[in-house]
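What you see is the complex with one protein chain gone and the rest in place.
What follows is chain A.
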Amino acid sequence: GVQALLRKLQSLVEVPGRLRRWAAPGAEPARALRCHARARAVLRHYRHLPSFRAIEDESHAIMADLAQRLRARLRDDTLDPKELTECVEMLLQLEEPPEELCEEFLSHAGARLEAELAALEAELPPADPSGTAATPPPASDILDFVDRGSSAFVGNLCLLAASYRSLFEGRPGAGDGRLEAFAATLTTRYFELLERRLALERGLGDTSLLVRALDRFHRRLRALLELLPTAGAEAGAALVARAARERVDRYLRALQTFFLGCLGDVRQALAAPRPPGKEGPGLPDLLATLASSILGQLKAVLAYVQLFTTKDVAFASLPYFKGEFCMEAVREGLVVAFVRWLCRTARGFADGPAERGAPTAPPALLLLLARLCLDYEATTISYILTLTDEQFPPQDTGLAVTPGPALCAEARGAAQRLLDHYVQVQGAAVAQMLRKSVETRDWLGTVEPRNVRAVMKRVVEDITAIDVQVGQLFEEGVRRAQSSDSSRRAFSVYSSSRAPGRYAPSYTPSAPMDTHLLSNIQKLFSERIDIFSPVEFNKVSVLTGIIKISLKTLLECVRLRTLGRFGLQQVQVDGHYLQLYLWRFAADERVVQGLLDEVAASAAHRCLDPVPMEHSVVELICERG
């Protein structure tokens, strides 16, 4: 009993001495703390006794001194996390206020982490606000960067979070909130740096590398997030999503450039001078190469993009990648956008400012693109969409998705516009020839026609060439069955529908409204010829359109001139020649017939001395020519 008590007293009295020894700088403060902790309770109990009081005061002073030194040590930058933790632990045991301590702890640890972030930032070129400076390619690849970031920064942050929790758990004033805020700021900065680094990725590089880097980032981040759920889960996921989207957009642009390149090749092939005797590249071949190279490229791109959603990639299980990425980024943003852009670009060849004298697309190109769009509408679009849906299975996320038929409609619209434009362009070319021929000739003083005019032969040649060209890409189409005497029909100047009014004996020079009454009635019953009616996707329709335009031009030009007798006969001969050769190109030969009849009638009306040539002579001349 007494012995024990005496020993206890002895130890108590020795406390200050021991404390002083242990709390001295460089000694073992841990033991001091332990000793102090043990003694404290007893000292407090017997505080009212002056001798015990003295011991208590002395030990307090020593401990305060120790605390101060520890604090000073805290501020020392060279502490590593372990030492830091020990320090803080001791201070906590010394009953220093926890808020201050955790502040110091966080700021110290923060400084370290900041240093690591700064090291990462040093690798990036300075953030140029205007974004125009040409930045040199980064020193290391993205995988390295992410590695370093993840292991150093994220790892340390995890350790920090863990030690913080263990130190300050449950202590008042040092709750998780502070830690979370602290962590959040740091992670935000980290994300920022990572984004900047991602932005430096030039071109399309190696998508698999990017995917691996993002994967690593995501995994480490997940580990961190388990500790600190609020440290930026959404931000991290968003970062990955953004990076993926950016890559997809780049692929889209690359596809567009590729298509334009292909078009350039086609144009060159069309325009290349051919050595005599050798046929130029057939249009079907060009079309096939074009279509297959685009499709091939698209498939390759899809394969690359699929790397983002393979099973072994960690972030592929994020809801974004399962749903929105597949739908919005890939299907809509890449595939649909590309198809739409293709249709728009093709259409642009037709709508472009062709009349302002800008270099126009060669008609063959228009035809080629029209066929391409038509094929797309028929088969290719559905094939592409099915492929996309297979590789990126659609989830029912309620997002707006462009249905296949809508795209097909766009493609068809573009094809129609291109074909219409082709007809217009070719028609205008032929019409121009006819117009010049009518305008520059002296119709009054011309001599008796001996042969068909050269320009008519050229017109027939050109139309035959167009027929061949269109026939390479489009099928024949339906032609109205010819009547047995179609090519032998007499090309009479005064066809029955027009004559009577002129020769009525009681003709009075009255209002122009009374003449041609019969012809008007006749016209009521025959179909009105629509010059620019929409063209169908077959050869005869296209050719008919072109012929209609040319003949209508001829009609209008003839109406503006005044002809003499031989002028009229020349028109007669030309008309017969055209009829002989053009009827086979048109869908309905009555169209050609009707227009040529009108040309003849107008020519007769404009003639001063209408005496038509004998039909047999006309036929003779045409056969000879």
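Quick note on the criterion: contacts are C-beta pairs under 8 Å (C-beta built on N, C-alpha and C of every residue); 3 or more make two chains touch, one makes a residue touch a chain; residues count from 1.
The rule is simple: contacts and distances are computed from a predicted model.
Of "EIPR1 protein", "Erythropoietin receptor", "DPOD4 polymerase" or "Protein transport protein Sec24C", only "EIPR1 protein" is the UniProt protein name of the chain excluded from the display. Remark: the omitted chain is touched by one listed residue; of A:R165, A:R584 or A:H605 this is A:H605. The chain omitted from view is touched by exactly one of A:H36, A:K552 or A:R590, namely A:K552.
Think of the hidden chain as still there; on chain A it touches residues 354-357, 428, 432, 442, 444-445, 509-513, 515-516, 519-520, 523-524, 528, 530-533, 552, 556, 559, 562, 564, 602, 605-608.
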